[in-house]
Structures are given as C-alpha cells and as structure tokens.
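With one protein chain withheld, the remaining protein chains of the complex are depicted in position.
Moving on to subunit A:
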C-alpha cells in the first residue's frame, strides 16, 4: 500500500474551498491528506454576494461557505490567519507565517501579523501536491492621493467593515470604476446612506459586457436610484489633507491640465479591476502570463508537475478568468487530474447575469457581434428601461450571444441556446418581445443550466427522476444548481415542473379542466383582448362551459378590470352564490348582511338603524373581527327589503361576500389616545373608502395603528400601516387564519401621499399577478425574489409599472358605485331575489330557528339520508 499523499492548498477563498469540497466528495481524501492555509481571519465566504453583508445583522455568518470553519472530513485541515510566504519547489515545502495561537478555528477577528510588523510563528510544511488558489487583488490605479484616509477597495469583509465605519461621518462617496464590481460597491454606498457617484473612464457603464445602448439604459436605471454616473471621465487626483475631501476629474480625451471638476466625497472606493496574485509563483520561478496569472495547462498544472494553480491567480493558456464559475471548474479539473481522470479546462462561458442596484443585467456569448456575418436583433423600450439584443448567425439559425438590461427573464432559456447550438425558432424576435408570446423551446439534455456549478439539464432530470428530489430545493442541494448566483433557478423550476408533469404528477398550474392558463395569464389575456364576456373567453382560450372554479375567477378578473356591476347579465351567472346575492350564505341556506362601517367608526344614529333592522327582521347580531356588525338569518327574498332600509340610512355594501377589500381596522389614534402619534382612524377610513369594492384574488384586509403599540393588529393584515413620528410605516403580507403570517416592512416613514401611491401599486400588482385564492403572504413568497421583488416593483419602480398600476387603481376608485344601491334601483337585478319562481311569497319551508341567549339560531335541516333515492 502506498503512503498517503499530502496536498497543500494556498488560499481559502471560494475556489480553494471548492477544491477541498470536491476532494472530499470525489474520494480524493481516501488517498490524500489536505491542509488549506487561508490568510483571512475567517473561512471562505461568498464574495459574489458581498454586498448583501450590509443587509444582514450577522452578515459574515450568512455569507460563509463553511459555517463553523471545519470540514466534515478529518483528513482536510483548515488553518486560518496564516500566510504562505515562500515555496521551495526543490524541497517541496512551503513556509507559513501564523500568529502563535493559530490553528483550525472559525471566524476569529484579527489583522494579519505581517501587517502588525510582528514576527509570527514560522513553520515549514511538506507537500506532494501544491495547489495555488491565492485569488486576485483589487487593482488600485496610480492616482495621486490614493493612500489618503477614506480610500478603500472592495474585496473582503474587512474592507466592508472599514467602509461602513468611515461612512458614519461621511455624506458622499465615489466609486472609481463602473464595471460589475463598481456598481456593487455603489449599491453598498447607497445602502450606507451616502450621496453616491460612479466614475468610469470608458464612455459607458460595464464596458466589458454592455454595448452603448445597454450602457445608457443601465445609467437611466441607476440614476433613478440616486446614483450619479460620470462616464468618459479620468481621475486626476484625490484631494484632501490627510483625509479624502473629493475627487478631481477631467473628461477623457482632453489634455492634461484641461478644465477639471471636483466630485465631493469623503469615501473613495477603488473598483478598477483585479490583478492575479501570482507573486509566490513568480518568486519560485514559475512562469506567469504577460497580463498576470500563473501559466497552467488544460489540467491547471504548471510546468512543475507537483504544482497546480486554480481560480483568479491562474492563467490557463495565458488567460485569466475573473469569475467564480471558471474557478470552480478549474478546482474540479485538478481534483479529477489527481484521481487520474481525463478532465480539462479549455475556456469558460463568461456569461453574466446579475441584479445591479435592483436592475437585471445579463450579457452572454458573443455580445458584441464579433463573429463574421453576425446579425443583431434589438428590442428597446426607453420608457420602461428595457433593452434586449440578440446576436444571431448570418443564416439566422443559431443564437451567438446577447445583452439584456431591465428584464433578463429570457436569460435562462437564451444562454443554454448559445452553448448547445440549438436551432433558433423561425421568428427569433419572439424571444425578446415582451410577454414572450408563448414560444416554448426544448432544451437538449447536455445544455448547461447552471453555469456557475456546471450543472446540465440531464443532471437536473437525473436528480428528480433517480435521486428522489421532490422540488427545486432538493435539486439545488443535490446538484448545486442555482446555489451560487441563482440566476438559473427559474429554469431549474421549469425543468422540475416539466418532469413531474411528464410523469403525471400534478403540477398543472392551469385553473381547472376548462382553462390551461393560470389566473395571471387569464388576467393578461382578458386585458389584452378586452374581453367582457365569459363566452368569448372560454371559446378563445378554454373548453367546455366552465365550473365553480373558473367562472368566479373570471368574474373577479372582469370586475378588477372594469367597474361594471357584478350582477349585469354578462357576469351574474359567473358569481359564487355569495356574490350572486350580495350576502354571505350560512349553513341553513339563509344569508348574513354586513354593512360597511369604515375604520370601525359609526354614529349612534347608524347603530340604532342597524339595531332596528335586526329587530324588525328578527336577525341574529354579532360584532365581527373587522370592527363591524354582522346580521344573520336573512332569507334570500328578504335581502332587498333589509338593504333598502340600510341604504336609506346611508349604509353601503360591506363586501363581506366578495373576494375583495373587507375592512381597514383601526385603533382610535392620536385623536383620543394619549400615546397616539397620527390619526389612524382618519387614515383607515380614507383607505377603506379608497379600496372598497376592489375585486382581488382573495379577500383583502387592512389595518392602521396610531403608534408602535399596534392596537389595530395591523401586521396581521394584508396591508398594515403603523404610525411613526415622521409618518407611516407600511407592512405587507400579513394574515390570520389557518396559516397566520406577520406582515413585513415594505417602506418606512412615508408621507400619506406616498403611502397611498405605494399601496395602490402593491394592491394592483397583487390583483394582476396572484393565483386564484392566493393571499398576499403566499403570493409574495412564491414571487421570484419575494418581498425584495415587491419592493423593487412598488418602491423602486424597477419595471416602470408604477404609473400604470396607479392609473388602474384610479380607474377603480373613480368607477366605484355601491352594489346594493345599484341593485335596488334595477328591477331586473331584483327579480332573482325570490324564494320560488312559482311561489315568490312562500318562504323556504326547510328554514327554521330556535332561540338561544335571546337570539335566533338555525335548526339544522333534517338531512336527507344519502343512498339511493330514485
């Protein structure tokens, strides 16, 4: 038996970690011991997601790729806080400087020893195989003043901590570099509350990935978020005595000494690219590429067969790759080589899709149409800030690449088309036109779905078909697809759903047997074609004559898009029985009546009217949870007379029977309460009157509390508003019921006008896109991006839909009319309120009551024995 081999890995970033992980998974540790030296004080973390550190209370832990800092396999040892200072290739040893107490431990804070100028413990370690994974360092251009206090780079958690600390005393910041990482850094400065500038030498943002139009489109999005973009600008000098006060810049192409201007800033972040950290290799005479990076072959091996290099410090074939996916691929290749496998690294897909400052941006394949004869198809909508370009081959048959800004939803299908060479459909423009007119494309099995982790469609199908994965979460865990940048998750989801559909598992999202469309698709179909009748919709898009599922759903969609009375002949037959009689059916076939009491505020006179009506019709009364009064036991044919009395007294329908706004509950607020800070009752009434009658996928409830004591229980509602000293906090997605959910903060300290416009957008977005009977909480959860997505659409207006959603709500508000008053005024609508068509004055003989606690209660009708009546 051969002696166990020893592998030393230099660097514990994402790629070094992936190497160790792959070594364990693929059994390399059966024959090899691995020791990994990391110079940072913590184990590898997700550098791609660095900016999310600002949003997390314990950001470092959330980003960690190895929480706990220890591998499951004892044959892999991780040593942190340790710098490899020298490689002796002849002796096959590395020299390591560590603090005296350094050992295998997790996330301890601390600066590097050599930075403190103290000698640490120096140790020498043998290796049989050396893997360099030292990564890259930020490139800081030689600008005058770059060493001043307030200058930072953007690479490690320590950098972020320093930027955060410096921002506390700062008002504005500037990022030098408008590439991917620069925009990430700008996002961080915005989150830290700074007036943020981005300075880019090239004439557009993201010059490596985007063309001019895409760059301009991105600038418009970014500037809307308050970031000021300066393109085509050179940095001359960083001003300030010891600390930064500003950045002196001049237009690119002008002479030195030409007119300059100063961008005021107390924080400067350099993000002008990265350089491979290849010094260790150079010092031991390993060859490096002209533009940096340890030169390696297709197995990532240097000229020394015992030394490999992977990730950003390596230059396979002379090219350095500054993305994580190629680094992961290199790590896998080296593990494979050490297992005597055939794997090679021959270049990488440099496609990128990411969300920059809430804007979708993707660039893939031959984005600049450099292939001979390549043609470009573009779609641009400057108003909503969408730009899409496809680069296709001369014969129009193959997709070569593309750029997407503002809407990258097609990326999941387009990028695999490039790598698989799948033939384009006859009308490729359909792929980028809005609402992708239903073109469905088969994807070959070998198509790479997740480029970060090299997962193909076949891998995903294998996971669901053979490995027992039950859903997207299982597939992610099993294959790693979607676990790095996440951009392929929608595609993974589609593949999983397609698979289950193909084996007959129910994942059908169609509404019912009559419609294959989802509610959202039906909503769009109705809007686009302007349908007003069920017959037209079912003839064009469905089969049969409908049922109790699709008919009420379509009735609701029609009601949301028009303001016609729900009992008009075209829609009366579609309504559920509650809507059909504008009342709530009870277990014995009688109905309950709920007049609207906005905000729960009611005058004594109106209370008396309710009491008199209940007394005169012998109705049972109960206070509801929504601060109003429910009157039970009305026979269907009594409803018009009861409502006549109520309408005459100034009441209107409370829509307790509809999938629509119920109530906006309130506390008494600052008017009476000694703790209240705002008029919660006034706002609740205004909101209830604004949204009354709005038909929605499910019932909707709201609440307004006048202070943080939250007596209105607003966070238990679909929308909850809580007063602050400065205005209102808006919470969304709460409900009680079987699966209670607390509403979560959408936006804070809003003035009333902004609050109302956000609510208009939120509610209309929900009405448009939710599934049938989906409450706001589950709707938010299943939205790709969740609450963050809602915030982008509603608050940031990233889709440019804000004005449209508000206009739709304005149409609803303007078109509102009380359903009961209109019914009473229309003899045709009243005709249906009869007990028997041939005996209109005879009450239903099965209805009977007893008395309990001085009020009526239904006597259960004698159940007809079920079995075989002939």
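One rule holds for everything that comes next: contacts are C-beta pairs under 8 Å (C-beta built on N, C-alpha and C of every residue); 3 or more make two chains touch, one makes a residue touch a chain; residues count from 1.
The rule is short, and it goes like this: contacts and distances are computed from a predicted model.
Trainee: Can you match the unshown chain of the complex to its UniProt protein name from these: "ABC transporter ATP-binding protein", "CoxF protein", "Rieske domain-containing protein" or "Acyl carrier protein"?
Mentor: The record for the missing subunit names the protein "Rieske domain-containing protein".
Trainee: Considering the complete complex, identify which of A:572, A:668 or A:801 is in touch with the unshown chain.
Mentor: Of the candidates A:572, A:668 or A:801, A:572 is in touch with the missing chain.
Trainee: For a quick check of understanding: of A:147, A:317, A:544 or A:611, which residue touches the chain that isn't displayed?
Mentor: Reading the full complex, the residue touching the unseen chain is A:544.
Trainee: Which of A:587, A:674 or A:853 touches the chain that is not shown?
Mentor: Checking the options A:587, A:674 or A:853, the one contacting the hidden chain is A:587.
Trainee: Among A:346, A:603, A:739 or A:838, exactly one should touch the missing chain; which is it?
Mentor: Hidden-chain contact among the options goes to A:838.
Trainee: So that we can see where the missing chain sits, which residues of subunit A does it touch?
Mentor: Residues in contact with the chain left out: 513-514, 544-548, 550-552, 569, 572-574, 576-577, 580-581, 585, 587-589, 636, 832, 835-839, 842, 844-847, 860-864, 866-870.
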